[in-house]
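Only a single protein chain was left out; the remaining protein chains are all shown in position.
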Amino acid sequence: MRMASVASPVLARRWEGFKKAWYKFSRNPVSVVGLVFVLGVSFLAVFAPQVSPYPSSAGKYVNFSEASQPPSLKHLFGTDVFGRDVLSRIFFGFRYSLMMGVVVLSLVVVPGVVLGLVAGYYRGTWIDTVIMRVTDIFLAVPPLILALAICAVLTPSVFNAMMAVSLMWWPWYTRLVYGLASSLRNEYFVQAAEVTGASRGHILFREILPNCVSSIFTKMSLDMGWVILIGSALSFVGLGAQPPIPDLGTMVADGAKYLPDQWWIAIFPALAIMVTVLGFNLIGDGFRDLFALEEV
Amino acid sequence: MAETLLGIDGLHVQFKVYEGRLRVLNGVRMTVQGGQRVGLVGEAGCGKTTTMRCVLRILPIPPGKITKGRILFQGRDVLKLGGQAMQRVRGHGISMIFQDPTAALNPVFTVGDQLMSVIRYGSRQDLSRKEIRERALGVLREVKLPDAERIFTNYPVQLSGGMRQRVCIAMALSTEPELLIADEPTTSLDVTIQDQVLRLLNELVDRHGTAVIFITHSLGVVRELADWVYVMYAGGIVEDARKQDLFDRPLHPYTLGLMDALPKLTGGGIPEGISGRIPDYLDPPTGCRFHPRCPQAMAVCSASRPARMGQGDNHGVACFLFGGETDD
Partner (left out) sequence: MTEPILRLEELRKFFVTSRGTVRAVDEVSFAVGEGETLGLVGESGSGKSTVAYTVVGLQAPTSGAIRFRGQDISRPVSKRPKRLKRSIQIVFQDPGTSLNSRRTIQQILELPLRVHHLGSRRERKTQVADLLARVELPTDYMYKSPHMLGGGERQMVAIARAVATNPDLVILDEPTSALDVSIQAKIINMLIAFQKEMNLSYLFITHDLSLMRNVASRVAIMYLGKLCEVAPTEEFFLRPLHPYTKMLLSSIPVVLPEEEALKPKKITSEGEIPSPVNVPPGCGFHTRCLEAKGGCSQAIPGMVEVGPNHLVRCHQFRSEPQTVQGGISA
């Protein structure tokens, strides 16, 4: 720490900022649990090929001699009807779940937020009306139905599932930021920037947006959970990942047929989904604390 | 009239934050007699609101922590009371009104609803709905709100700032407390309305025999309202006196500084103000907390904390200029 402060005051400040951020985040032990879950799942997803005991189980693989084995020391979570190791498939399944969440949010957050900022700043004008009515139309459609419809019309695949979910997800961000931006635009500091002569871009992105970040990040972490669930639901009904891709939802769907005798084939993937979603939800609370301003 | 209603004795409070512990209150001592009007004057951050929160036990306990001291209300230590007993103290015994009446009133309930629920929960007897309503209307009339029946059905947003504050006063007095704590109740009001509200408070307090602790940063307001004044700085009481004695003969260098720093209606330019800044509670000055800013500081001032020395019956000051005793 001392080296950092001698080497560069900028680094020292960044490090101090990081420590303080951790302090705020970790006030609530539950958030830390969430972080552990998420980091764990991410690690397993990234290093699935290296960490899984039977990486070949993730692809086209059959070994009927090992099929439908209950959990044992050899296969911690058992095997499915094709003889594939459930644990390894779960690790690879995390990849698809996380990818779903990351891709959808990457596609959705930026346009949604920008539209919300613009609509909120120009509240009361035609810009606001146009943007928000379009948003309302998208919000009026039940999300899962829309996703199902899109996937049914197009060929079912992971890619199409992600597109479908993205298409009905962006309005939520617009709504969220619209509310924040329209009240923030009347704050004195925004008016001070206007009086100074700052450009619209500056006001939207450097004055208003930083004050929305807390809500946006909290929503994003909760959304990860939702997107993963919806993705799993789509796969469950056969409209998302197609076999033999080890998607967690598909695994649950396939394994459901064998309940309750070969329970491990469905239950473990379901628990994996739960742990992932729970982890992101718990982090959401932590984000809120993280971005809170300390009262002096 | 002469029994001590409230006695705060040696109150020490700390707050835990990222950087360490804020030692906010440093041995606060205060007494309020029955029916007495006490003014508590101090600048932002001196600890006056924190002290009052301790009296009502509404201080958020982590991160806050009462490390030492007693608060005796009608002879019982409030800090040691259980939940139920404390609930009875709040409302019946002690009531509070706050600086921002808009924030103190719930915007989605009518004035009447809020007033009635305060009366219902705060009343010593079991009252019928009709009796509660009558009492609510009565207390609205008492605070001189015109057309009490209409105000009863209004929402807070339909009232002006002064009217909302009157509603808060009505709520606070409806439970007939022995002590009313008013935390900067007129700071957010216009000057002419402030004048009205202060006069109203004076009248009500006289009529009901309630004691009042009036917190403010304005010496001018205190001069209009109080019988006895406590001057607070950085978590401790530096001077207390009967009002006239304080204004005729202020003793503590901080009090003198405060009075000097006020621009005068008679002109004379803008005064210098008190040099320095309020202390950092993480690492407060040793000894007397005012010594770094005090024009008359002596060597002993940084070494130990001065105790309150009486200067006659009606004046007390915690300063080594007036006596040699130290405090713990």
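Just so it is clear, A and B label the chains in written order, and each chain counts residues from 1 on its own.
Please note the rule applied: a residue touches a chain if its C-beta (ideal position, glycine included) is under 8 Å from a C-beta of that chain, and two chains touch if they have at least 3 such contacts.
Since the model is a prediction, treat every value here as computed from it, not as a measurement.
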Can you tell me which of B:67, B:160, B:286 or B:302 touches the chain that was removed from the display? B:160
Going by the contact rule already stated, which one of B:107, B:267 or B:295 would touch the omitted chain in the full complex? B:267
From A:153, A:192 or A:256, the answer for touching the chain not displayed is A:192
Over the whole complex, note the residues of subunit A touching the chain we left out. 13, 187-189, 191-199, 202, 206-207, 210-211, 213, 293-296
Interface residues of subunit B toward the undisplayed chain are 43-45, 146, 160-163, 190-196, 198-199, 217-221, 223-224, 247, 257-259, 261-274, 277-278
